[in-house]
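Selected chains only, in their assembly positions.
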């Protein structure tokens, strides 16, 4: 029985993590951490889990938790884990961090985009970027996993093969991203009220969204040289789902067959990436509630560009599901354990 | 391995049934029946199941299917199964009918409300009304299950205990029901277009909805005398979910404790009915994607009425999930097999 603790368990990602773990018989959640709901029944905050959890929330005390847990998930604001992590914790437990604190290798880049000083940069090098499709073997041996961001997961998986195979110009990548509102969190803000989001779509954080350097770093590994992208996220009136529509200029003479082959070779053994057939475009509804990323592409000969598309559930593969996938790898379990979820439709 | 066939597999209830059965390792779907999509890949109609099904649709040939299947699910229009059922089929396989053909014991009532002649009334008596919370033992021994309607399931489970215990006047029941749009089916009708349903709520079928006599029959068993109800369904802009708000006049001197005790006694051993605590009102979102019905009530001393409330996912406990629950009972399996689903939130 794996003992797991969740710091920041009352946000949407934390809630999804609890939901996924509670359906397993090989994991026990020993700690529901929270800043705002200490001593309240967890099932009164997430009434969907009524009858599944009797526990009340504890505070976000990661040191105490490290004594009890085999693995700690931190679904906390930026800078929280970085301000607390230490050798004692890492010597006692594994940590899967759903925040961005250890995702970016260059601390200066982190500090510039996140507008904060990194308190424990000494752990950045050790942290493994938890995208199993890229770093499966390193993840298995890690103590500290930097669980990828939602936009980065979907963007990287949609674009990486074409950059890696040298099919698109590395300086031509434009990512137009659309996200459901759960990505904005459960904080009480006017901008996220039902009436403000419903019947509305808008771009936000244009040119300055913090996921930009995370995507760039990973794509740079693929391209073998620095990649700079345009990244524009949009807020869409739906609860879950991210759709990536990315544009890249094809290198000379690249054929549709080459592009398809790149995707298929890259993902043929991947359980959680589905390369769609023919002209079928990814839809967020087709992956809702599952750990899948659906990808496909369309050649545009008129402009010599390729449109790369990916759809994903931001709370599952974009957060909690991927964290569970990483936990499975860390503990030597089958990677798809607890994640064999067929998307829900409609 | 249970061999299952689905007639009418391309509607929303059929799709949900496929989704639930494909996640099990003790059931094999041997037939995806369809009128409209014969020879098309099932996963091209329900792209969420891409990689889970390779099969194409077959026609809705129930006789041929009876040769192959241990159990047949019919998610078909009213009158379809009634026009085809015969002894041969029932001698070879079990049938779980998600239509209304065998739900109502009085064929005259059926014919009046459904405006059609019942072709095989001889099977009505044998058919067991597949509400496990009422008829668990009969279901286990049945050949033909009449899987309850969505509104009836939620209504009956919300009201029955109080009628059975004689706490409310049997002629005072008013049911105001609200349903998500998947209940209207996947047929291409202008009324169900996104733009017609979104940002809209309306009552429909006021006083004439076909689920009325089904609810009345079951409530009459509880009351021990004929129950006539007012039933008003509404269409709500959401995909899934049914909410029942029912009103009943309390008999003299009935206390809140008696009402709560009735619910708790009745459901204390029921896996899929959750009696909520205190003043927590059922919400459809808290049961989405699960087989739960959440119920609770509120006393109104000013009017001497009790408000009985229930929430449920119309495609799961209201259709496919309940059918699976019935299948489990028919085959001597644990009732919750394949149905230990925590509701998805948000």
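Observations on the structure shown:
All chains are identified by letter, namely A and B, in their written order; residue positions are counted from 1 within each chain.
Heads up, the rule we're going with is that contacts are C-beta pairs under 8 Å (C-beta built on N, C-alpha and C of every residue); 3 or more make two chains touch, one makes a residue touch a chain.
Everything quoted here is computed from the prediction, not taken from an experiment.
Copy number for the full complex in this structure file, with 2 chains shown: 4.
What we mean here is this: only the chains that are shown with their structure count from here on.
Spacing of chain A relative to chain B, judged by their CA centroids, is 37 angstrom.
Every residue of chain B that touches chain A in the complex is listed here, in rising order: 12, 15, 19, 22-23, 44, 46-52, 182, 199, 239-240, 274, 276, 280, 283, 285-290, 294, 340-346.
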